[in-house]
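Every protein chain of the complex appears in place save one, which is left out.
Up next, chain A:
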Amino acid sequence: MPHDVSNTSASHSNASGLNVTVLVSVGRHPLTARARRADQDARAVEMALTLESTSVNLLHAGQQDSDHEAAIRGYLGMGIDSVGLIEQKPQADVVPALAKALRASASQLVLTGTRAETGEASGVMPYLLAEALGWPIITGLAAVEKIEQGTAVVLQALPRGKRRRLRIRLPAIATVDSSAPPARQSAFGPAKRGVLNLHQEPSEIDEALSSWHIQPARKRPKRLKIVKSSSARDRFKAAAAKADGGGGQTLSDVTPEQGAEAIFKLLKEEGVLR
């Protein structure tokens, strides 16, 4: 696939280090519903730009029209010269096209957002790509600490603000979620000047999509608190009484040491003491 390589060669030449490809998509503003750069993908671009001695390539697969172009140019405004566009039909499955392009490129690290902001947005695409390419995949990338001898040491964001250190073998795919640092602003001038390297790929139409029924989201019903009890007194108590723990243990008339020991035991059982 010579045209794939030529697509990314412009940005290859400026650095010798790691080759990072960021897969970007067209987002949708939650309030105005306008096309924009997707938030998580923009964070992925930001993370790629902050890595030292890397060349960053952007890749997008999807339909081409003026709205989408404006959104894609939003990524160029972050300080990138060009973006590779793979043209696909609106109902196409983009995984084969992307896998083909990535296989042809010399990318060692592929970054992308966790899930799209339009369409099915199931968040499965990075996993399908990883399966197709046979690369490892990690989620919730928070920072890349160092890259050495074909491996990367990264920090993974966990819920509750925690971090986990992982070593992954390259080439690899990593997804970025909202715990990554926020994206820089997109500047208008560079966005206008940036180059879109367009090329065609045969589209594989997603057959299953046509059988689905898509409608604006309904509000989820609130779960009712059902008290299953045979006695009217229990039902009344549950409806009227203040919520109390029930079955809680109370230690009175103990020395501070005994009390502290009991608290210590609970903290240790719960595993919150490091």
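In this text, a contact is a pair of C-beta atoms (placed from the backbone, for glycine too) under 8 Å apart; a residue touches a chain by one contact, two chains touch by 3 or more; residues count from 1.
Going forward, contacts and distances are computed from a predicted model.
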Choose one: "(2Fe-2S)-binding protein", "Mannose/fructose/sorbose-specific PTS system IIC component", "Electron transfer flavoprotein subunit alpha/FixB family protein" or "Iron-regulated ABC transporter permease protein SufD". The correct choice is the protein name in UniProt for the chain not shown.
"Electron transfer flavoprotein subunit alpha/FixB family protein"
Out of A:49, A:155 or A:238, only one touches the absent chain, namely A:155
Spell out, residue by residue, where the missing chain touches chain A.
28, 30, 115-124, 127-128, 130-131, 136-140, 153, 155-156, 158-169, 172, 208, 211-218, 220, 223, 228, 230-231, 233, 242-245, 247-254, 256-257, 259-264, 266-274
